[in-house]
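A single protein chain has been omitted; all remaining protein chains appear in their positions.
Then we have chain A:
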Amino acid sequence: MKFLRDTWLVFTRQMLLVWRTPARLVIGFVQPVAYLVLFAPLLKTALAPTGAQTYADAYRVYVPGLLVVLVLLSGFFAGFGLLGELRSGVIERSRVTPVSRTALILGRAFSEVVTLMGQAVVITVVALPFGLTVHLGWLMLAYLMLALMALMACALSYAMAMLIPSPAALGPLINSVSQPLSLLSGVLLPLSLAPGWLVAIAEWNPIYWTTNGTRSLFTGNPGDVSVWAGMLIVIALAALTVTWATRMFARQVR
């Protein structure tokens, strides 16, 4: 109970900070919305080989990819926030209290996830007038998958930040992890357009499965193998990274 209560305390404080710094929120979805408005219209033609006939078809393929990029990349940068808070003494102030150590990091991760999901909902809503249509139940399942991806990215980023506690070195490290992961997952264009060798490599990338899973849910194919495979993979990865990050946090900061 204490652990849940402490996590809630940390979470609500972090959410308050998000609420009080709206600039961060706005910047967070200006870019995805720009892609949605300025890039996605090209896709009807580009995706024609995959069977896309209408803008709605194109957006059902593109929007989930965009959301995956949003949660992954923003999640991966959560480590910088943690580093800042470790340096400024904000976390130290909590550490002198008997508050649960796991709560200190989980509460933060959850607030990142909730913020990202808020942005994801806004982006989905913005895409509706462009012709996106999606089944509500499958959409909720897709959001769950995205939330787990966000949690995984966040936890991984926290762990990396504790491993390499220098913002100058952390940036390149995060980039070198996130770039191949997103390129090899077909977030911009589905890898069904890709040559066989590329798909063969991508199949080793867990994000490939979760991206395809999210996309299948948006396009109304919940029975696709990528949905349950992606879900299992992301649950396992989220559990793994969260355990890693909380252990490292508890060990490093006592």
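Basically, a contact is a pair of C-beta atoms (placed from the backbone, for glycine too) under 8 Å apart; a residue touches a chain by one contact, two chains touch by 3 or more; residues count from 1.
Rule of thumb we're sticking to: contacts and distances are computed from a predicted model.
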One chain of this complex is missing from the view, so tell me which of "ABC-2 type transport system ATP-binding protein", "Putative zinc-finger protein", "2-oxoglutarate ferredoxin oxidoreductase subunit beta" or "Glycolate oxidase iron-sulfur subunit" is its UniProt name. "ABC-2 type transport system ATP-binding protein"
Of A:Leu9, A:Val33, A:Leu183 or A:Val199, which sits in contact with the chain we cannot see? A:Leu9
May I ask which residue of A:Leu42, A:Val90, A:Leu128 or A:Ala236 touches the chain that does not appear here? A:Val90
Residues from chain A at the interface with the omitted partner, ascending: 2, 6, 9, 13, 16-17, 20-21, 88-90, 92-99, 254
